[in-house]
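Left out: one protein chain. Kept in place: all the others.
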Amino acid sequence: MSGEFKSGRIVIVGASLAGLRAAETLRDEGFTGELTLVGDEPHPPYDRPPLSKQVLLGRVPAADVGLPARRQVDARWKLGVRASGLDPAAKEVLLANGERLPFDRLLITTGTRARPWPHPEEARLDGVLTVRTVDDASRLAERLDAGPRRVLVIGAGFTGSEIASACRERGLAVTVAERGPAPLVGALGGTLGSFAARLQRAHGVDLRCGVTVTSLLGSNGRLTGAELSDGSRIDVEVAVVALGAVRNTEWLDGSGLAAGPRGVACDAGCRAFNMYGIVTDDVFVAGDVARFPHPLFDYQMLALEHWGNAVEQAEVAAHNMVNPGPLRRPHLAVPAFWSSQFGLNIKSVGVPTFSDQVTIAQGSVEEGRLVVAYGYRGRITAAVSVNRAKWLEHYQRLIETAAPFPPEPGAADRPTAPRVMASDVPDPKVLSHGPTVALTGHLPDRRLAVLRPMA
Amino acid sequence: MQIVVDLNRCEGYAQCVFLAPKVFELHGEEALLYAPAPPAEQAERVRRAAAACPVQAILVGEQAGADAGTGAGADVR
Partner (left out) sequence: MSTETLLERINAYENRADPYPLYAELREHGVAQQNDGSYLVGTYHEIAALLHDPRISSDVRHRSTPDAARPDALPPSFIALDDPEHDRLRRLAMRPFGPPHSPGRVDALHEDIVEIARELTDGLRDRDRIDLVDDFAYPLPVTVICRLLGVPHEDMPELRGWTNTIIASLDHSPGEDPQEKQRAGTAARMAMGAYLGDLAERRRANPADDMISALVHDDGPEGRLDKPELMTTLTLLTIAGHETTVNLITNGMLTLLRHPEVLERLRREPELMPSAVEELLRYEPPVQMLPQRTPLTDIEVGGVIIPQGAPLFLMLASGNRDPLRFEDPDHFDPARRDNRHFGFGSGVHSCFGAPLARVETQVALAELLRRLDGPRLVEDPPPYRHSPILRGPRHLPIATDVRAGADA
């Protein structure tokens, strides 16, 4: 019975963290068939979080950020080649080099790419960069090594803030431009947003909120400055575009899958939906490109750009690819992520944007050590710690058990009169940077509702 | 040698920093930075650090896909 699941041909499109961990899990689960990994970057899988931290600080060469293998995967690797299409009827992945890869089961882990600067000519100026890939980070680290007089960071989400932090630690002047009211506000809401704003300014960042960069200026093909929506103008030699990520789903256009700018929709078992909302049984999705329903968050479709989600969802997807129905598992992990910036360790569990209220549960803003708890309609849905990581497990348990919000009084290190405030999570539309957690309670793209004849 | 730390698991006990201070480092009071590809002479310390991690967050291994080759459409098994 299980023999058919453990053999055959599996293709994984996307050879980064999720694709790698899925491949390893497939072998752990006894898959003996033919395994192929396709990756558009020429590098073997590597770890992205250090790119905006150790690498930009100059502590670690970009080339060092490979990922350790958990085991051998005995796979055929096709690196440096993009998947260009999916033929679900023929069960083939089309590659940009014209090759066709037949599969019995497919896993989509194509992730995201950096959202480019919207004006292509300006984006081509020498000195305009993004940070998503190892090559990006290597280029930016080189630019920072050269000691530019000022760096402009466009967008104050986690990546933008970490880049600004690295610049300040290197002693470089840096301006951060954010359309929203504060850094990190899209992911963490108003309380920690204003904390982050004070933090950046205390570290010498020229932080400008409520503004957009209207144009990047160049001379002889080199970036020289930028104009902001408030009419000001700054001279910069390097601009880092940190406007969030774009999901790599274009290659699935015409595939009949429920794929669009918000990701590829799937069930809690990582099986992709087709455009009619019917679950497929041979196409699975995991990692940043997936959107999936989560029971802790009203079954809203979550799309998480989180390292931990890539690992955990890949493991669930791989398990479900090689096991029959009754043995399949749901992906129920509580979302979690971290960021380190300006010498602080910021960790999150749950979904802070799924909230209407917050309270400081432990510590204080003044100390720079605190835990903020988030609630939605009277239950706790998230918590974020700043240099207080050892307590976070407690809040994870509260989230998992839908414990009441605000947390009951009577804890050490809790403010004597804790205030409950509006969580103040802005509409993502007002932010420069895309939210790292997208809550999307509807199907991805209107055009997918247009019925097309089946092939 | 290649390492990765699951920083979701990490709670900042810093045992790795004590045991392999040239590979792991606290950045501020709690944030962990590390060298993902430590030199061979640190291997023993790294293994001691991985064993000691109270939340078992350190994965030590050889680089994944090292056998994959690189370059456009490289097809290596």
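As written, the chains take the letters A and B, and residue 1 is the first residue of each chain.
The rule is simple: a contact is a pair of C-beta atoms (placed from the backbone, for glycine too) under 8 Å apart; a residue touches a chain by one contact, two chains touch by 3 or more.
Predicted model only: the values in this text are computed from it and were never measured.
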Looking at B:Met1, B:Ala14, B:Ala35 or B:Ala64, which residue reaches the missing chain? B:Ala14
Positions on chain A contacted by the hidden chain, ascending: 361-363, 367, 369, 390-394, 397, 408-414
Listed in rising order, the chain B residues that touch the chain left out are 13-15, 17-21, 25-29, 44-45, 47-48, 51-52, 54-56
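Here, only the chains that are shown with their structure count from here on.
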Give, as an integer number of Å, the spacing between the C-alpha centres of chain B and chain A. 21
Sort out for me which residues of chain B touch chain A in the complex. 1-4, 6-8, 10-13, 25, 27-37, 59-77
Considering only the defined contacts, which chain A positions touch chain B in the complex? 15, 20, 37, 42-45, 47, 49-50, 53-54, 57, 59-60, 64-70, 73, 75-81, 95, 97, 99, 307-308, 311, 336-338, 340, 342-345, 347, 369, 387-390, 392-393
